[in-house]
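What you see is the complex with one protein chain gone and the rest in place.
Entry: chain A
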Amino acid sequence: MFGLNPKDARLLIIVAIMVVAAPVLLNPFPEGSNLAQFNAGYPDLMQRFVIFGIFAIGFNILFGLTGYLSFGHAAFLGIGSYAAIWMMKLLTMNIIPGIIVSVIVAGVFSLAVGWISLRRSGIYFSILTLAFAQMCYSLAYSVLTPITGGETGLQPKVNDPRILDAATNDGVVPKTNLFGLEMTSSTEIVMGGWVFTLNAGYYVAALVMLISFYISIRIFRSPFGVMLRAVKSNQQRMNYTGLNPKPYTLAAFVISGMYAGLAGGLMVAMDTQAGADRMFWTASGEVVLMTILGGVGTLIGPVLGAGAIKYMENILSKINKDILHQWFALLPDGLEDVIVALIYPFVGKGWHLTLGLLFMLVVIFLPGGLVEGGQRIAALFKRKRKPEDARSGKSTEPAE
């Protein structure tokens, strides 16, 4: 189906179903209950899930396939954001031109950066990309203020030209839309105690995410993807067979840069602002974390990683001391205080600590990320059944 083998098609369909049903699946706890704060099914967060999912999918095409660790990918995301917001200021609040231009601009920039950075590999490549990203960040903050808005960033204003929208200018900043469908519009479905929010912006972003996921599957399975893996596993051998790895790695770099630009454009489409802090190198570090946490080089891993990190960032960071006391109220007082004191550093403002520890544990024990973790658990269940088969097999067939 769609030119995919049955296994990949199944994966794509499962992901599609999950994404479509996300507003329901991510809201398992009834509104107003104690656990409702664990609900992730609100539009803002779900949009971030899919947008950072796109970002991580793109990063994975570079790092997962070729093994080139870029520490400057957030620059392309930031550039994409700026491009998109300028389209909204100049042309129209319709998100289509903004997103297309953000992809193109990010692609051009990544072509330039990749052309230079890919002359080196290993740690030097990481440093070069980091240097480029930091240059973009510093320039966006200081000299390029007329274009980037400097510290305040950019927002659409009432008196922007918006050439295509000029007829409908009625003195308020219009909302981003897709041919009239506003990104912020949502429908609430109330079922018993549960409230599910179906948001237009989320579904647009989710559709884009599914398309990019599909493209990434095709890239993974294509001869081009095999070439990229060859770059990772043995570049020297590739050279000796008469192939030049540079065009392949450059293509992968540009594709992943375009994915980052797409994510940046979508980010602006959902929340109309762009700032330089999006390009800071910690933002580049974040996408590395997502990809590794989920499972580098796997199809679904980056999406899982992006979801996990954004979930922690938004849900874990909301837990404060009172909530912890509430949870453990059943325990005797002394024990309650001890447990709360033990857990508190890891939640709330300290959620980065949990993230750092989790990340270290994953790198140390599970280099394949959450996906490998899942596979190991699955294998554990299978192995339990296997020895019995093996034993019965032994008893019937004598060894030769």
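Here, a contact is a pair of C-beta atoms (placed from the backbone, for glycine too) under 8 Å apart; a residue touches a chain by one contact, two chains touch by 3 or more; residues count from 1.
By our rule, contacts and distances are computed from a predicted model.
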item	value
Listed names "MaoC/PaaZ C-terminal domain-containing protein", "Carbon-monoxide dehydrogenase large subunit", "Amino acid/amide ABC transporter membrane protein 1, HAAT family" or "Spermidine/putrescine transport system ATP-binding protein", matching UniProt entry of the absent chain	"Amino acid/amide ABC transporter membrane protein 1, HAAT family"
Hidden partner chain, touching residue among A:190, A:330 or A:364	A:364
Omitted-chain contact residue, chosen from A:211, A:353 or A:379	A:353
Which of A:12, A:46, A:62 or A:130 contacts the chain that the document leaves out	A:130
Residue ranges of chain A at the interface with the undisplayed chain	67, 69, 116, 119-124, 126-128, 130-132, 134-135, 138-139, 141-144, 281-282, 285, 288, 292, 345, 349-350, 352-353, 355-357, 359-360, 363-364, 367
